[in-house]
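Right after this comes chain A.
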Amino acid sequence: MMGFMLTIIRRDLLLIARQPAELINPLVFFVLVVALFPLGVSPEASILSQTAAGVIWVAAMLATLLSLELLFKLDHEDGSLEQLLLAPYPSWSLVLAKVLVHWLVSGLPLVLLSPMIASMLFLPSQALPSLMLSLLVGTPTLSLLGAIGAALVTGVRGGGMLLTLLILPLYVPVIIFGAASVAAGAQGLPIDGYMALLGAMLVFALMITPWAASAALKL
Partner candidate 1 sequence: MSSLDWRMPRWFHQMGSPKWFYEWGGRLQSWFALAALVLLGWGMIWGLAFAPADYQQGNSFRIMYVHVPAAILSQSIFVSMAVAGAIGIIWKMKVAFMVARSCIAIGATFTAIALLTGAIWGKPTWGTYWVWDARLTSTLVLLFLYAGVMALNQAISERQTAGKATAILALVGTINIPIIKYSVEWWNTLHQSSSFSLTEKPTMPAEMYVPLLLTVLGSYCLFALLVLMRTRTQILQTQGHTKWLTQHPDIEGV
Partner candidate 2 sequence: MFFNSLEDLWVMSGHGAFVWSCYGLFVGLLALNVWHSRSQRAKALKQVRAIARRVV
């Protein structure tokens, strides 16, 4: 089964390497959304630094959801998804492999990009570790929960909008604790409690996603 997962991971990474737009577009979208806020609200450092954490988290969620739409769609369209589901391995391993690839190409780059974005929004530099750490723990949760929605809308027309509608409410706890940890970090307060909560949510998402997403794929 590990071999099966590794094969899927290698295959999907290769597909993305040949089609790098899929990797780059969500990142451009992320930066773009963030750049709109100073234009719409105010370029004032005092205001931006207050809103930075929330803006970055919201932009990360939207970028994640945007790229999730394609998680199962392309495989569904060329028929390979059906074949993969027929393979003699549990279908949750397929889901987990796909989610891992998605996080590697969308979540991880967001984490790496976040210091640059944070400085553009004048986030105090002492909040940077908490921002990166919370994104590192939080974005896998986003990918996992989002995969349930992606599986549900596979094969449904206009799936992208629908996916956003289904999944964003489930992201509420992640944004609350993610943004709060950044605010705590900015004030020099300990953030281990927030990290524990974000970690608990990751474990929770790891428990429900494989079941829910593979059940949805078999519809």
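Regarding candidate selection, all candidates are chains of the complex that A comes from, given by their letters.
Heads up, the rule we're going with is that a residue touches a chain if its C-beta (ideal position, glycine included) is under 8 Å from a C-beta of that chain, and two chains touch if they have at least 3 such contacts; residues count from 1.
Quick caveat: nothing in here was measured; it's all calculated off a predicted structure.
Asker: What candidate from 1 or 2 touches chain A in the complex under consideration?
Answerer: Touching partner of chain A: 1.
Asker: In their complex, what parts of chain A are in touch with candidate 1?
Answerer: 148, 152-153, 156-158, 162, 165-170, 172-173, 176-177, 180, 201, 204, 208, 212, 215-216, 219
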